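As you look at this complex, bear in mind that one protein chain is not there, while each of the others sits in place.
Lettered A and B in written order, each chain numbered from 1.
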């Protein structure tokens, strides 16, 4: 059943995957520059008009989430494609629609000054106090809608393929193993379990997102149609939180596939592993309410659920993955190179990045912390040191197994440069948060400025490191197919 | 197959009998969620008949099914605009267009549904799921009366109707992705 179909046409598959990673990587690097500009502006080093600051904020958020999701989807597609039959045509449509969406969003933000931040919280798109017009709002909202449609197409295809191969999404999560109908040895591979989870949560998120985007579009076109803002906020975060959260669950597949290969040790699926992923599927769908802990009109039970489940959410998968990774690596005599190093680093980043989130999900703390830079501190650490690092790890992995491009000392430098810089940026945010620096503010009091400047300077190093990563990947793309590694033969297995 | 043609035509004839037509249109929820879908069913039945009788026809006008489904989506979305339902009561031309366009939509759907395969079907289905949810929300939540010919109460009833359909659609999705499908295909 779970035999591989991997060998069919690896070359053109790789081409599509590299396209998504290049696009994602380059956009991530570009968005870092906007991040640096914002921090410098907050630090009082450069002058950025308030309007421009919020445009940067909008594009930085949208771009980072979109690009990371795009590249992570590429990673997921690459590994899932080894176990089930995915449609290449759909992936091409996915890339094309994402590209169109990105173009519309960029035009909306920069040519028409749209700046609602990536959360486009109703009724902000329609009511901007003349900061932007109908055209800008429509370009942005339609851009997001098209982008979402692209992702929806991709997940329909993954869901369809998983159901075709394993019978149902429940079986994709290994429920028949949990219920004892099937032996653990026959459980679906980790890549399939993770892909199933992402398919479930992201289809849900995208449907909620589509509804709230169209709702905003209706409101922009015809402001006399109004909606309940609280419900709109719920849907917006059901979309935004789940979609952003799912990035790491797509990207983590690289850790599952790569570490056992490097350590030359199997990393077997256990019942605990399956339980953990099922729990995370449910929790991820429910915990978005922790974004609403300050909305007093929300039902209390939802908020309490948001707090309780947020504690529980990341933990199951994080623990089985981090612990599993340690066990696989421990005393295995693993070869450390860029790919395995980054993969291991990402586990560390994921683990420590979750801690500030858990602190913030506590209702009492949330009331004080949620609108400070503490929260950007959490998600920069979680994304920057976790999810995005996994993407870079995949880039090096692909280069290794599919070309003879060698890693140089420069790459090693970039590894440490990236790690330290990202750490510095995250800590800078956390320190600012502890100093009660509000987030999303264009202008800072002098007392808040120092960490921002520190973060901006670290950001410069971050961009340098990221550029080195991308250049290595581009070198691979140019030399694709010149096999260098013995790992390649194992690929079809 | 002739039977489906007869069934289709029969439903159509019943729907245009003036007292039935006027009664159905007097209630917003029946107008939107009974009359309009039945008109699509009419088209579907007739499509089934034509498909068997003149198999070449669809090959010619609806090659891979995509063009047909686009028209279907356009027509159904058109009749979901708050305006059109209202105008059908006021202007005979809209009413006539309604009785032509919706059977046409069903007619095209019959052929396209087969051709667009599982992938296309899921995509269309999920789109309608979020669209119906949104329509329900719009009709329930709107503080203004959207239609001139129907009272606010009727609008709310229709909103709940849409929410109900959305809920059924969600349940259908859940049962189909979590029960074993491996014997199919």
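In the analysis below, a contact is a pair of C-beta atoms (placed from the backbone, for glycine too) under 8 Å apart; a residue touches a chain by one contact, two chains touch by 3 or more.
Quick note on the criterion: contacts and distances are computed from a predicted model.
Trainee: Determine which name in "SCO family protein", "Phosphate ABC transporter ATP-binding protein", "Response regulator transcription factor" or "Cell envelope biogenesis protein OmpA" the UniProt entry assigns to the undisplayed chain of the complex.
Mentor: UniProt lists the chain that is not shown as "SCO family protein".
Trainee: Tell me which of B:47, B:68, B:136 or B:161 is the one touching the absent chain.
Mentor: Hidden-chain contact among the options goes to B:68.
Trainee: One chain is left out of this view; which of A:46, A:103 or A:221 touches it in the full complex?
Mentor: A:221
Trainee: What residue numbers in chain B mark contact with the hidden partner chain?
Mentor: 61-64, 66-68, 70-71, 73-75, 77-78, 81-84, 86-87, 90, 145-149, 151-152
Just so we're on the same page, only the chains that are shown with their structure count from here on.
Trainee: Taking the mean of the C-alpha atoms as each chain's centre, how many Å separate chain A from chain B?
Mentor: Each chain's C-alpha centroid was found; their separation is 38 Å.
Trainee: For the complex, which residues does chain B have touching chain A?
Mentor: 118-119, 122-123, 126-127, 129-131, 133-134, 137-138, 141-144, 146, 177-182, 185
Trainee: Note which residues of chain A are touching chain B in the complex, please.
Mentor: Against chain B, the touching part of chain A is residues 87, 90, 152-153, 156-157, 159-160, 163-164, 166-171, 200, 203, 207-208, 210-211, 214-215, 218, 224-228, 231.
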